[in-house]
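Every protein chain of the complex appears in place save one, which is left out.
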Amino acid sequence: MNMHDVTSAPESAGLLSDLIARQQPGWSLAQPFYLSPEIYVIERKGWLADQWYLIGHASELPTPKSVIVRELLGEPILIVRDEDGTLRGFYNVCRHRGSRLCSEDGRVSNLLCPYHAWTYRFDGALRSAPSMPDTMDRSAFHLQRINVAEIGGLVLASLSGSLDAVDKVRAQGEDLLAYHGLPNARIAYRKSYPTHANWKLVMENFFECYHCLPSHPEFSSVMNFVSVIGKVPSAAAAEKWEKEVAEWSEGRANRECPMPDFGSDFNKVADSNTYRLPIGNGHLTASRDGQPVAPLMGGQKAFDGGMSGFRMEPFVNVVAYNDHVRLIHFLPKGPEETDVSITWLVDADAAPDDIDIDRMIWLWDVTTVQDKKIIEENAAGVRSRAYASGPYSPLESLASGFVQTYLDGLRGNL
Amino acid sequence: MNMHDVTSAPESAGLLSDLIARQQPGWSLAQPFYLSPEIYVIERKGWLADQWYLIGHASELPTPKSVIVRELLGEPILIVRDEDGTLRGFYNVCRHRGSRLCSEDGRVSNLLCPYHAWTYRFDGALRSAPSMPDTMDRSAFHLQRINVAEIGGLVLASLSGSLDAVDKVRAQGEDLLAYHGLPNARIAYRKSYPTHANWKLVMENFFECYHCLPSHPEFSSVMNFVSVIGKVPSAAAAEKWEKEVAEWSEGRANRECPMPDFGSDFNKVADSNTYRLPIGNGHLTASRDGQPVAPLMGGQKAFDGGMSGFRMEPFVNVVAYNDHVRLIHFLPKGPEETDVSITWLVDADAAPDDIDIDRMIWLWDVTTVQDKKIIEENAAGVRSRAYASGPYSPLESLASGFVQTYLDGLRGNL
Partner (left out) sequence: MNMHDVTSAPESAGLLSDLIARQQPGWSLAQPFYLSPEIYVIERKGWLADQWYLIGHASELPTPKSVIVRELLGEPILIVRDEDGTLRGFYNVCRHRGSRLCSEDGRVSNLLCPYHAWTYRFDGALRSAPSMPDTMDRSAFHLQRINVAEIGGLVLASLSGSLDAVDKVRAQGEDLLAYHGLPNARIAYRKSYPTHANWKLVMENFFECYHCLPSHPEFSSVMNFVSVIGKVPSAAAAEKWEKEVAEWSEGRANRECPMPDFGSDFNKVADSNTYRLPIGNGHLTASRDGQPVAPLMGGQKAFDGGMSGFRMEPFVNVVAYNDHVRLIHFLPKGPEETDVSITWLVDADAAPDDIDIDRMIWLWDVTTVQDKKIIEENAAGVRSRAYASGPYSPLESLASGFVQTYLDGLRGNL
């Protein structure tokens, strides 16, 4: 924040336009996109503010008058469950002199500013402002809203994103999430992997599996699909994978799942907000040995070794296995800082003794620790004057597409 | 510090002029005033440099040739007591190659630079510069001065403030400070409360008691005046307070005090650099139970439960109770950092066993810890894009006035 932030900065916009125009499709971004505080300011006001982020799970706001205190794009926010059960989101900023309003999660009788005791209703309206003149128009001091959405137990938020976009995703995924029992889940574990790198380096990493074989031996050994997307697959490998998917679809796969599998067509997977695949290798769930780590969730009657994906690109990503669900939270925090965290969900009624947390978190924990290191090494190289854009491989087509989508969005903000 | 600091920055001054012009009287400041490094640079060169700050107590420079090493607005300074007892202040910067000259408080034979052994007299004149050519005009290398003043045992300093301003305050307060024994006091305790917030958020907090009831239960319970300035007082509360002050003035109050009390007229208090009030509630001093924490100071013959204030707005604030004195030091340190510390004084001759430090510091320690937290929560909200100026309540009129004085001063610097 400096004085210039209060004005438009046409010279920055001009420089950025040139940078975008010079960007070669299919090549990684030019250096300033990964480092520049000025570009981050522009992103944060526009494209990033329009995206939706996975904040948490509905069980964190269990009852009316529940409140959670979070940060989104560096902004203090709070999400409340109104008296009628609706989620609402606000900037966590009092309209009097700007103090942060709430400081911790919990259930409260109203939203009370600790500084001078202004209080707000759960719909954000100013309820009382002690000792202020009667002439003050209290309706002018409503808390400032952010957009929130609840989809099958997931809590999403966006500073200025469109509710239409979220409704479209909801229509596609709500049944699948319900089938997997997300609305009736609880949090088994949550862990942070703060990553000292620009958020685009984090997302590029997440959007390609070209690095899976060199960098993620555990992930590659559990997830059979790495054999066909981790390298240009041999004809034999491709055929073997297709056969495995076909046999699974016609055999073990749970029939009552509302999501048809896409078989081996990864292009279809890429175009949808939902997908369904077998883990493979005879694994029933995403544990090291493939054996269950918790009771079955939702409407599932048996372990079928499938995994269902739910996404809202680029930041919302959920994978549901038969017995647990993995949420990954990507939250850009600064030009070179990204908060990454993972939440593991289990059935709300699962007995603690039936959950093996160590074995549940193993795969994504070991993989995300590796990714944090890889991404930070990437960032360290990108800071060098020797960094130059390089060509994406065909195996990085999703990362390349993400970059293109980002550039289009950024161009739209100028 | 960057290259642009060496030039004038007309575009910054222009932007700042606009910001000042758009500022609505009676409303808190626009966001950049609380965050912008550029505005802080302008403040530090102008308005802040012209203010006076409470550095410490005369007992820290007990004899001729005493030196204390401090920081003021990020500048290294030293204050010395010259051979004739006069206080003098200098930038703590050698005129040879710029090394810091002194590194610790103490008594020294002269001001010796540890780097190349240039030495200065206590009046700042260069005394010797070994191996420099005889042709060098040594009088051109005087230490650079800052302004210092000693008022009734208080040590004040200013980078470029007017001595006239200090003389006016001295005339008003010196007798009162002498009556309270400040010239013959010693430091009982000092504590720091570094606050991660712009200095104006710190001062606004200090200049209003609208937050006392919600935020400071201890302070509100000890200080009776909170009942009339902490909320719009009921007629009954106002009458009760006026009666208490009147009875105290005509009864218990020490007659020999050179400062007449102002009764219940807080407007008068606001206009003066000194004031006098009863603590109330039968308290003899500012302890939890109202009982003494140290021997009587200065010329006082008995505990009368009064408190005397001495101020030089906005940064110098002293409160003297019968048995101890509280100095508060506000030192802006950066765009979002303010050093706050408190010094507690007692009579120089008080026996250690007669002083109960825990009970003495309790009130201001608990209150300042609370303020640090409140102010930092305020700063956290002010950093949000959702921050907008809000209206001061009538109970925040001093804070509002402070902001207006600041804006006038800043306008004068452009």
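Order as written gives the chain letters A and B; numbering starts at 1 within each chain.
As a convention for this text, a contact is a pair of C-beta atoms (placed from the backbone, for glycine too) under 8 Å apart; a residue touches a chain by one contact, two chains touch by 3 or more.
Treat the numbers as computed from the prediction; the structure is a model and nothing was measured.
Of the candidate positions A:232, A:246 or A:302, contact with the unshown chain belongs to A:232. Taking the complete complex into account, B:96 is the one of B:96, B:240 or B:288 that touches the chain left out. In the complete complex, the hidden chain is touched by one of A:45, A:383 or A:411, namely A:383.
Take chain B: the residues that touch the chain left off the picture are 1-7, 74-76, 91-101, 103, 114-117, 129-133, 136, 141, 144.
Summarising the interface, chain A meets the missing chain with residues 12, 15-16, 19, 28, 30-32, 35-39, 204, 210-211, 213-215, 231-232, 374, 377-378, 380-388, 390-395.
As a convention for this text, only the chains that are shown with their structure count from here on.
If you average the Cα atoms of chain A and of chain B, the two centres end up 48 Å apart.
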